[in-house]
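All protein chains but one are shown at their positions in the complex.
== subunit A ==
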Amino acid sequence: MKTKSLLLAGIAASTLSGAALAAPVAKEDMVLVVSVINTTNPYMISNIEGGKALSEELGIPLEIVNSNGSSQTEIAGIMSILASGKTPIMFVNTVASSDAPTIVDAVKQAGGYVTIWWNKPADYKPQDVGDNFVAFQKIPGLSSGACGAKAIAESIGGKGNVVLLPGVPDSTTSKTRVAGFRAEIEANWPDIKILDERPSNWDPQLGARNAQDLIVKYGDQINGVWSADDGMQIGAMQSFENAGLLDKVKFASDGLYPKTLEDIQSGRGNNAIVGETFHRGYMASAVGLYTAYLAATGEIVPSELSDDKRESLFQLSCVTPGNYQQYLQYDEPGAPAAFVDRLVQNGPWATDPMPLVGGGRADASEW
């Protein structure tokens, strides 16, 4: 009954031009929800870890929605949790941009609070929806591509040929990373030529196959290989190793997977990996959930926040063989709990290594 009246209050409040506010939700009425695209990708597994750590820290139960790569499964899973009667505090790693409005509407109806990560339609803004859509957050893909481009270009002396392995061609994440790579080369490296680009769907095996075909096509003309994530890079490196070319080619990518870290540490292939980026799934989910939690408790009022806190870009770190050591601490056992401790102390926008760095621009989802 109490939940129901809160729910009604929530709906009433949001219809009152968004200025009036729902009463703060009590902790025992909340449930944390982490919705991920699948449970096999290391990044998604890490998203879940972040949810678990925050759940322990705040003493609020956690529910996981595994979308299994399907928007339908994702929405059905979220709906069933919304029907449970508790107030959902949600982090959603959307399967497709177009899922965001449907999910947000349902959460709003249920009086919950949601933060969307990575994908949403560009013109669908939290500011226009109201306080229940607390924020859209992401790490800028453009910076990721730029990190990789700079690292490869420097390592081959500013001159040579590179090939690119993007992810799923129509994913915003892949598109922005590729755009960042191309922009950096165009702006600063006139003697670097992009020979070819073969989307490899985030799949290590497809990355390996495409790399084999590119080796046959260009042979030793290839000086650098950039992949939109480490999974595809792992496949590509294996192909270059098989072809006896690993020692002569430089690689850069995104994610700093444990396997990649190992290869940097061991100097595999004459220090083949020259650039990486660092961000962890547990940080994204913890920041997303905690932002929504603060809105639910009334500690922040989303409609009073500045635009960059509604459509937010968080810092991405460029990693090189020279500085990778400083990121090892974030993969140690207990690292998610330690991050969550600092998150609760410093708030969602000022926690290292992922502070807020920008956002609020009209095209934040295209960054």
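Just so it is clear, contacts are C-beta pairs under 8 Å (C-beta built on N, C-alpha and C of every residue); 3 or more make two chains touch, one makes a residue touch a chain; residues count from 1.
To be clear about the criterion, contacts and distances are computed from a predicted model.
Peer 1: When one chain of this assembly is omitted, its UniProt record names it as which of these: "Ger(X)C family spore germination protein", "Carbon monoxide dehydrogenase small chain", "Aspartate carbamoyltransferase" or "Sugar ABC transporter permease"?
Peer 2: "Sugar ABC transporter permease"
Peer 1: One chain isn't shown here. Among A:D191, A:E262 or A:E299, which residue touches it?
Peer 2: Only one of A:D191, A:E262 or A:E299 touches the chain omitted from view, namely A:E262.
Peer 1: Among A:P204, A:G224 or A:P302, choose the residue that contacts the chain missing from this document, as touch is defined above.
Peer 2: Only one listed residue reaches the unshown chain, and that is A:P204.
Peer 1: Determine and list the subunit A residues touching the chain excluded from the picture.
Peer 2: Counting over the whole complex, subunit A touches the hidden chain at residues 39-40, 42, 45, 49, 166, 169, 196-199, 203-206, 208-210, 212-217, 234-235, 238, 241-242, 257-259, 262.
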